[in-house]
Structure formats: structure tokens, C-alpha cells
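As you look at this complex, bear in mind that one protein chain is not there, while each of the others sits in place.
Each chain carries a letter (A, B and C) given by its place in the written order, and its residues are counted from 1.
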Amino acid sequence: MIIVLKPKAEEKKIQALLEGFTQMGLSHNVSAGAHTTIVGIIGDTSKVDVDSVLANDIVEDVKRVSEPYKAANRKFHPDDTVVEIPTPSGGVERVGGEHFTVVAGPCSVENEEQIVEVAQAVKRSGARLLRGGAFKPRTSPYAFQGLHERGIELLLLAKKETGLPIVTELMSLHHLDLFRDVDVIQVGARNMQNFEMLKELGHCDKPILLKRGLANTIEEWLMSAEYIMAGGNHRVILCERGIRTFETMTRNTLDISAIPMLKHQSHLPVMVDPSHAAGIPWMVEPLSKAAVAAGADGVMIEVHNNPGKALCDGAQSLTPGQFGQVMGKLSRQLEFEGRVLG
Amino acid sequence: MIIVLKPKAEEKKIQALLEGFTQMGLSHNVSAGAHTTIVGIIGDTSKVDVDSVLANDIVEDVKRVSEPYKAANRKFHPDDTVVEIPTPSGGVERVGGEHFTVVAGPCSVENEEQIVEVAQAVKRSGARLLRGGAFKPRTSPYAFQGLHERGIELLLLAKKETGLPIVTELMSLHHLDLFRDVDVIQVGARNMQNFEMLKELGHCDKPILLKRGLANTIEEWLMSAEYIMAGGNHRVILCERGIRTFETMTRNTLDISAIPMLKHQSHLPVMVDPSHAAGIPWMVEPLSKAAVAAGADGVMIEVHNNPGKALCDGAQSLTPGQFGQVMGKLSRQLEFEGRVLG
Amino acid sequence: MIIVLKPKAEEKKIQALLEGFTQMGLSHNVSAGAHTTIVGIIGDTSKVDVDSVLANDIVEDVKRVSEPYKAANRKFHPDDTVVEIPTPSGGVERVGGEHFTVVAGPCSVENEEQIVEVAQAVKRSGARLLRGGAFKPRTSPYAFQGLHERGIELLLLAKKETGLPIVTELMSLHHLDLFRDVDVIQVGARNMQNFEMLKELGHCDKPILLKRGLANTIEEWLMSAEYIMAGGNHRVILCERGIRTFETMTRNTLDISAIPMLKHQSHLPVMVDPSHAAGIPWMVEPLSKAAVAAGADGVMIEVHNNPGKALCDGAQSLTPGQFGQVMGKLSRQLEFEGRVLG
Partner (left out) sequence: MIIVLKPKAEEKKIQALLEGFTQMGLSHNVSAGAHTTIVGIIGDTSKVDVDSVLANDIVEDVKRVSEPYKAANRKFHPDDTVVEIPTPSGGVERVGGEHFTVVAGPCSVENEEQIVEVAQAVKRSGARLLRGGAFKPRTSPYAFQGLHERGIELLLLAKKETGLPIVTELMSLHHLDLFRDVDVIQVGARNMQNFEMLKELGHCDKPILLKRGLANTIEEWLMSAEYIMAGGNHRVILCERGIRTFETMTRNTLDISAIPMLKHQSHLPVMVDPSHAAGIPWMVEPLSKAAVAAGADGVMIEVHNNPGKALCDGAQSLTPGQFGQVMGKLSRQLEFEGRVLG
């Protein structure tokens, strides 16, 4: 951490500032120029609060040199994390490393026929995990909010029928008990900085699929992963789902650069959700291919057996037939890239 | 709601679409042109899901004509809502209408001396509500997270000492029991779309101060207010705290236009938090003055008795002396505007 | 400027890097820690290209300590710049300092009757400069592009009739000859980084009204002012007109914080264009009042004698009557603030 002091800072105040760092077990290094004095703080500064330093009236500016995240940082954990997800049949799905994982399913679980039919269809096409919402974050209180407990039951039924582990979103810690048999807990974009939820999930023994917030930086996202990991749960999967920008032709803007950046900065697996990123079904294919090319560890795709009748986000869902075509393209591309589908 | 159909839409499918609206109690109005057929849907369309309509393969585009919020809409409630907050002495503070309310206090409660001293100071200068965080949403899990239960106790102590009602942030429904004697519950920017929290607060009998999300539109914000109001709690105060943009010289960008826009679209009171908006103490004065000029119903300002030693956000806090000066300017400006401070 | 070197940077390469700075007349200051070596570069670093330094393979990061603009920097020019604009009657209008200047007129000049009528009306209400577009930057090539040479002639006619100096936008250096009798040359948002135009205007003896680009930072804006000033023309007026964000209820988002920030960082006068910022006529009044409160040196307002028939931007124009009402409010507010209208 580098601290730039204001010109003519009083020596007494400088000493008090440095003393504070010494008490935190950090050493320092003062370089006094004619106009500007620069202080380098040496040691693990991840617990130093930049704001507090800035609030000191002799401080002009503060700059971190090292990343504020540690558990999620590739520097301290060079190998890719591979998150293991047990399957009902006693096997295991692996996300990360050489594996490329496809999660598919409807936006929301609607009824038994729908979820079982979609689950069977996406399994046939190569999906390895089933997604489906039981609790739905909707902008409007008047929109369909999901089937709640019944939705989880139907997902578990579809899991039993197909053998696919299930991924579903947690919207409140109050519902955590219902997630006992859920395989992967999804934290949605709107809860990426629901820190109390993240802390609690840090004590949970399930993989967490952590979606990027609508307008959160990559660093903030890794800090949210750090919240979970700091609690002891290292099974975190990141999922880029598009960020909010001025562009209106697509629902969000898929930040494709986030993939190589995350793979560079962190060892955690990174998935992409092309359905939410664009909000347009015919864009799922090119964006999924781009995700593979950029190095993603998987994609999460919305599939519905009757998009026109979907209770939620039908407009962006693929039919099972369209999904099968996308999977055909992806599997050939993955083979070309020397990667393993599933 | 206006629906633009795709050219050459099949008559059978059009009838099926219209039938769906009829079943929802909505009537329609078809205008068939040579190239484009336009359908107007008439009635209360707030429960119609735009996405579901768009998912229909004969639909080209959908546009809402009326706002999707009702309880928060000024059209159906022309008079300003005035939120009443009881004071310990049996009186009442009023937010909205002709009143201009100043909320002040530290970012986080740190100890008895700090919170009582700041409370007394801000009261002397004219603040009518005391703010202070007991649960703090911090980007880093390694940063100070607040005093939690002890923080609430200290706030209640400061309330007792000064008679100021208190405003503090709820970060999890798990903590709701601790908020029994809190006067105004704040929903922070990161929880603006924590819909489960909003629903629960809809059943609560306390005023809610709802901050705008970092990158949420005004319409989404009003929809979050609608979540609370749909549950029966109509005592919602909106608080603009800056949005995320590309500009980096200020922490966030205060959306000053949101104030007149909200006053135009809704009857709810609107406050401004100039401390978080800019993150720069000397900007609190001009931004507060701009808020008054633009028609805000109050401001929320961070004050700390020793900003350089603050455990959180010290860099943006005013000293009690600086706060007093800002209050002097604001009270003269409010008098000029013919408004009532407090 | 602070340079953070990569761990284990070769001594030979460090010496080569430092040698480069010495050749530019800059001295340095190396602080070698156990893990990180920090170099402080001392002297006028405004000509150092951060990118070039970053391209050196031993450099981890670079941070400017001082601003890259000098002529526009208040540090080197503490007093407010007051831009003088001669009037046809031999007087002078002053923009900046204690003066508050209102510029008003139609988006585009349409015909003699329109521009003269509007000019007379806005003068009566207190405007001191007349605006009107002869060359219009339109998103569509099929939209009305302005009257060009004839538009300038009509503006000069209105100037003669009313005595108001005129402000109009330059869209190409090819048209510069036509601007001989124009009093203030406006550089529009889309040309804020048209550097060849800025350079040429640096050699011109007229005041320049430099609008902020749609998505340009305050620092980039000041660097564009610096381009003009580096050429010798110090008569630059900055004009905030809203930035592009995700919000859609207003056309742009007025960055109100930019006003105090610019007044703090620079000595140049700062105006606000509330008409383009929001794109909504009824918002001109609250945004103008907010601009005064935040310390702006003037506002620029669109007025049309028949908005419904305007060839451009009619939707955001005030009628002369509405403008008169806004002016009444602003003049009382300015009087309260102890400032001079005009």
C-alpha cells in the first residue's frame, strides 16, 4: 500500500500515522521528496481500510499495490480449483480445470410435467446440472414469485428422475432449511453483496454459484467470493451474467473480458450465463461459443419446453430442440479445444 | 400496454394471445395496418409480465403505456405522503410535505462516548434524527463489520440521552428482533432488490428508509417501494445516494434529476445522502444545497467526532463543527424557500 | 508520479528506466522494500505518458500524484477566470466570478421571425447571450441538419435587433470563416475530443464554450480545455450537459457534483445546460436552481416560440412564458445567494 502525504504534513502527525501501522504489525518505508512524501506500507495490508487512511488529514491519496482478496487469489493458490458436486448415483460432477460444464433448465419451476420434461431433454443433449428457480427475484411484487417449497420438491423429483444434480437460487436465509437436498446453491446478481447471506454460506458445506452483481466490479465480485471462503467454504463457482451499461439492444452487456481476467486473478471456476446476459434466445449460441473461446469453465442456459407460456423470462429461453443444436456446436468446439464436456 | 405483432402473424395465434388477456380481465383493440398490426391492451396491466408476452413467437415488441407501480404512484395518490416518526418525548417528527428533515450521525457506531457526543452535537445544530450503523455492509470480509447488537444498544442510549429518534440499517431479517426500538429501518443500496427483505418489511409497522441501489433505475426503485407498500406498510422514505457511472473523481454520481422526477411520479418523501454520493466531505455543502433547490425532503449526512480515527468511511465524514456550518447555510436557504427545517 | 516495480526487477533495467526520466529533466527517489520497490518521480510530469511507462516490462503499476493539466489548474491560477464577451453596443458581458449568466434560445435557428422573436423574449426575461444552432449534430442523416450559413446570418440579425451576443456551435473547421462575427464558439459534446478542432480554437481570439462529452470524465474534459489553452486561448467556459448512464427516465444524467469539483480543480467558469441534461421541459426549473445552489456560473436554456413545431429538440424547449417564470425564480435565488444575474 502506498500513501501519498499532503505537502507540509506535520512530522508529529506523520509519526502517529506510522505508529498505527506498526501496531497492526506492518512496517513502512518513507521516501521524502521536495514536494511530496510517499510512504510504502509493507506486509499483509488486506485488513487496512483505505477509507480510514484517507480520512487522516495529512493524507493526500492511498493506493493498494496488492489485491485485497487472499483466499480467492491465484497468487496464493496457483492451481485451478475444481468444485466437486456429488450425483444421486454416487458419482461426481466436476466444475473447473479441464472440465466444461453445462447447466440448463427453465427460469422457474412451474409444474411437474414441465420440470421433468425439460430435465430429461437437457440431459439427453449433454447438460450435467439442472437449474430451475423456486424462489424468483422479480422487479415487480405483482409478478409470479416462484412455487417456493413446492418448487424445490419438484426439482428434487426431476433430480430423482434424471440423476442430474440441481442448482437453485437462495433468496433468503429463512429458506435455507428447504435447501437441504439442493446440490448447488445459487446466489443471484441482486444478492452478490448481501453480506449476511455470504457469511452464512461460508459455513455451509455445499458449492455456491455466485453470480456477478448488475453493476459490480470484478474486484468486488472476488471480495464477495472471499466472504464465503473466509468462512471456510472454498467451493465457489463464479458466474458472469452481463453487466448494466448504456446499451439497450441487449438486456445486459456480457463482459467477456471478465473471463480471462478472473482466470488470471483467481483459481476459482468461471461460468457464463448467456441467457440473462443478452436476454435474446438466438444470441445464446454465439455468446456460448465466445465463452468457450475466452476460457470459461461452463455455461448456464435457460431452456423451456414452451417458452411462449413460461411464467418467467420465457422471452430468453431456448426450446429443447434449440438447446440440442447449441450443444452440438459446443461439443465440437470443446473437442477442438481439447476440453472435456461435463 | 401496446403490442406490436410480427408481420404475417397467424390469425389463430393472434386469437390465442388475445384470449389470454381476456381471461385476465383485460380488453383489447386491434389495429391492423398493411405491414404491422398493433394491439392495445386496456385495463390494469400492472400484473402482465412483459417478458412472457415477448416470448410469444408472433410478438415483435411490447411497450408499457402506464407505470407498473400503483401504490407509490402519484396519479392515484396526488397528495404528498408525510411519514410520521414518534419521538421519545411523545412528539412526532414529520418527513415529507413542507418539512425538511436532517438525519445525521456517524457511519458506524463505535463506542458510547462517540455516539453520544456526535448525537448531542448534531442535535445542537438542528438534526432531527440520528443515524449510525450497527451492521455495516463492507466490501471486504476483513473490514470492521459493526458492533451488531451492542451497536443497537448504544444507539438506543444516544436516543435516550438526546431524544433523537434513530435510523439504522438492517442487513438481514435474522436481526429484525433487535430492531424493536429502532425508529426508522434503513434498507441499504445493496439490499434495494433483496425482495424477501422488502416483503417482510411490508408487514412491519415502522417507517422504512429505502436507499437507491448502486445501479438501479428510478423505476426499479419505485418497484422496490411498491414491494413494501404492497404488504401494507406505506411509510416509505426514498433516499438517493449516488449511482455508479464511469466518473471516478467522485465515489458515485449524485443523480440530482431523480429528485424532481420522483416528486413528479410518486407521493413518497425523497431524501438525499450527499456523504455517500460524493465521498468527499467538502462536497456535502454544495450537494445539500442543490438537494434543497431541487426539492428534496431532507438530507442524511455523516458526522464523526474524529473522522481520522473512524472505523468506517471516515474519509467522507464531517466534524461536528463543519456540520454546524452546513446547517447554518441550509437553514437560511430553507427559510428563503419558505420551508420548515425539521 | 509513483511507479511500482515488479518484484525481482533487474537492476540494469531499473537504471535504464530512471535514466529516461533524468533525460526528461525529472529526478527520482527509489524506496526498495522487501517485496516491492517504489519509485517517486519528481518534477513536472505532465508530459510523461503513463502508458509508455506501463509498457516497460519491469513496471507493475503507475499512479499520477499531480494533475495532468496545468493551464486549467486552479493550483497555478487561484483566482476565478472571468471570460469577457463584447456586446454590440460596446459593453461587455462577463462570465465567471460573481456573475451568473443566462444563455437562452432555440435548439436550431429556423427562420427570421422565430429567432428574432425568441431573442427579444429571452432578452426581456434577463438572458444575456443568445444561443441557436446553425449547424446541428443529428444522430440521423435524414433529420434536419440546420440552416448553415443562412442560420448564422439570422443569428447575426437577431443580435443586431436585440444587442445580445451570440453563441453557436462549430461542427467543422471548414465552417470557421462563417463564424467571424459569432461571439462565443460552442464545441458540442460530440466534439469534446475532436483534438484537431480544439488545437485550432487555441489560436482563435474568441471565447469557447466547451461542452462535456457524453461519457467523458471530468479529467478528460479539463484536458480538452487544456488543448485550447495550450494554444494560447484562455477564454474557455465549461458547460455540463448531462452524462450517459443506465437511467432512462431522463435523457442524460446531470452530474451536479461536477460543478463543485470543477470549481475546486480549475479556475474556469462552469455553466450547466439543464435542457439537454434531462430532455424534459418541466425539469429545467429544479435543475437550474440546483445548478445555482451548487455554485454554477450560469445556465444555458432552450427556448422556442412554438415547441410543438420546432425542427429540433422541441420536446425539451420552454416557451418564452415558461422561461420568464424560471428566470423570476432564478433571479430571486441569485439575490439571496448574493450573486449578480448577468
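The rule we apply is simple: contacts are C-beta pairs under 8 Å (C-beta built on N, C-alpha and C of every residue); 3 or more make two chains touch, one makes a residue touch a chain.
Model, not experiment: these values are computed from the prediction.
Here one chain is not drawn; of A:Ala55, A:Leu210, A:Leu254 or A:Leu318, the residue touching it is A:Leu254.
The chain not shown here touches subunit C at positions 46-47, 49, 51-52, 54-57, 68, 135, 137-145, 171-175, 190-191, 193-199, 214-216, 220, 223, 226-227, 230, 244, 307-317. By the touch rule set out above, subunit B reaches the unshown chain at residues 2, 4, 29-31, 33-36, 38, 40, 42, 60-61, 63, 65, 215, 244-246, 248.
Where subunit A meets the chain that is not shown, the touching residues are 215, 217-219, 243, 245-250, 253-261, 264, 277-278, 282-283, 286-287, 289-295, 333, 336.
By definition in this document, only the chains that are shown with their structure count from here on.
Mean C-alpha position of subunit A lies 27 Å from that of subunit B. Look at where the CA atoms of subunit A average out and do the same for subunit C: the two points lie 40 Å apart. In subunit C, the residues that touch at least two other chains are 215, 245-246, 248.
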